[in-house]
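Heads up, the thing below is written out as structure tokens.
Note that this complex is displayed minus one protein chain, with the remaining chains in position.
The chains carry the letters A and B, assigned in the order they are written, with residues numbered from 1 in each.
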């Protein structure tokens, strides 16, 4: 029997199944520095221990999206090795900050299964949790992917499609213990715009762009131990291109959004997201945001803001979908998240 | 009103104005490792904690140029976003070493203004200071840039051109507290040449070369949170090239100068510098040095050496300017600095 991992096929998943993912990973100041080298990340809370201390945190945490990538990367060999498409995210919440020295591991629970009518593929819904070395859940999210069947004749499982919130109720967002923006230093943070300055419906063109490089997306994707062949092996696709990990575009767009949203410091909720079109080396990524909602929180000086973050490879800012309701060809990412901002 | 940073134009600067730059940054062992990955840096004091301890320092500091890049990077959104040209440096001094865990921030004071005769641009002179979390100034330098006017009809400010030293008086160089080269290990440092072995006027061809890569200069420039679009966005210039941050060439040339100047350990003064020609990915950078001056210091076993460091993209070593007094097309950088060396 081959000793390599063939990945799971649709008929290998059962409702309620809990998959413990390998490999645990200790993160440190190296991962933090690499995040700053790979993305134009500038949010002050993740750049400066002093800024984090002044905000009530013990030190600067690992970027929330880096924590997400580490947790996500572990699921790839078990969930998406035979995936045809990454269909969506929902109910993502950051529950504990990750600090240098923490060791992360992940588990996924199968919460839904639906065979497609063609009989060749099916949709698997998993709720993934990332845990630290104290078994505290640092984040969780739901993801659903389309997976190939090994054997088209295998019987279809009972269809169970989980009911997922379209938006996380702001009351369910977890504010980091001790977070306090009441003495927030706007000059050091880079912009003067506070929570009260943003209006629902407002759009922001983040102006800056980054041209994608093979070495950069591969280093990032490897750093999170994401093993999907298609990101690393140019001989894998017929067109000889390496498909860029969708999470690379998420982190890049989020970092670009600093210019106009410098005070949207922490990501606490992931309402949904779509990788609208594939990204390849050589494209220049730009980003724009739309304010979808706002909510108060119980933490001193801390407001929540719901943002749509769109990454494009060109085109007109603020254009998202065509008349047919489909994403425009220039759109790479449509992400819906909650962030925390000084009021 | 747009929430993104439009950058300052010439008429936005006033004499004596002090600009506090965002974003504070904590540096650690990750930044140190990345510096060694991005440049062929081998100076022993920055490579080995043991070597630094034996030289009277508490541990190996962050490379002096990395400290410079972090301090410099913060000034870009406020000083050079609308700059047409980076014209010069002067009076740069390193005052305190930066160690893992330190958090740096920067301020700039406008010390000179001169509108150009075309009425469309002007020259801004700033003195920039980098501070650590104890409000100690870790380094300072003067830089002047040509900046566009927003409105050509805006009145010209009174012309003030600061008097700047062409060379830092060696008596004004700050020697790190405790620095002692009296038990210096030349074998471990890599070369036997001591301060006494270098003669004023001597030139050294550093022989080695490095071919520039997009991913490398972008990672370096991002790591210092330098946000200038032209370094990252291939669609920004009509020729589709990404202009490489001048500081990348400075660090590369300095690292190449190890071969022949392995004992020019610490940079303590920046007398001046010119980015003679732009650098792009694919060029192969070589370097040569000229000994401009030597001075004694009060620290045990420590001499100061003034060096001209020239980076080229080819051509004959030691050729700098043409008969017209202009830099030759192959010259990328002409830097004039003071370093500390075992006597």
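The working rule: a contact is a pair of C-beta atoms (placed from the backbone, for glycine too) under 8 Å apart; a residue touches a chain by one contact, two chains touch by 3 or more.
Just so it is clear, the structure is predicted and the values come from calculations on it, not from any experiment.
*Asks:* Taking the entire complex into account, which one of A:105, A:143 or A:254 touches the absent chain?
*Replies:* From the options A:105, A:143 or A:254, the contact with the absent chain belongs to A:105.
*Asks:* For the chain left out of this view, which of A:218, A:270 or A:287 touches it?
*Replies:* The single option touching the absent chain is A:218.
*Asks:* One chain is left out of this view; which of B:29, B:133 or B:277 touches it in the full complex?
*Replies:* Only one listed residue reaches the unshown chain, and that is B:29.
*Asks:* Which one, B:234, B:261 or B:304, makes contact with the chain that was left out?
*Replies:* Final answer for the missing-chain contact: B:261.
*Asks:* In the complete complex, which positions of subunit A touch the hidden chain?
*Replies:* Residues of subunit A in touch with the missing chain: 2-5, 20, 22-31, 33-34, 77, 100-101, 103, 105, 133, 213-216, 218-220, 222-223, 225, 227, 229, 232-236, 242.
*Asks:* Pick out the residues on subunit B that sit against the missing chain.
*Replies:* 28-34, 36-40, 42-44, 47-51, 60, 187-191, 193, 197, 204-211, 213-216, 219, 259-262, 282, 284, 314
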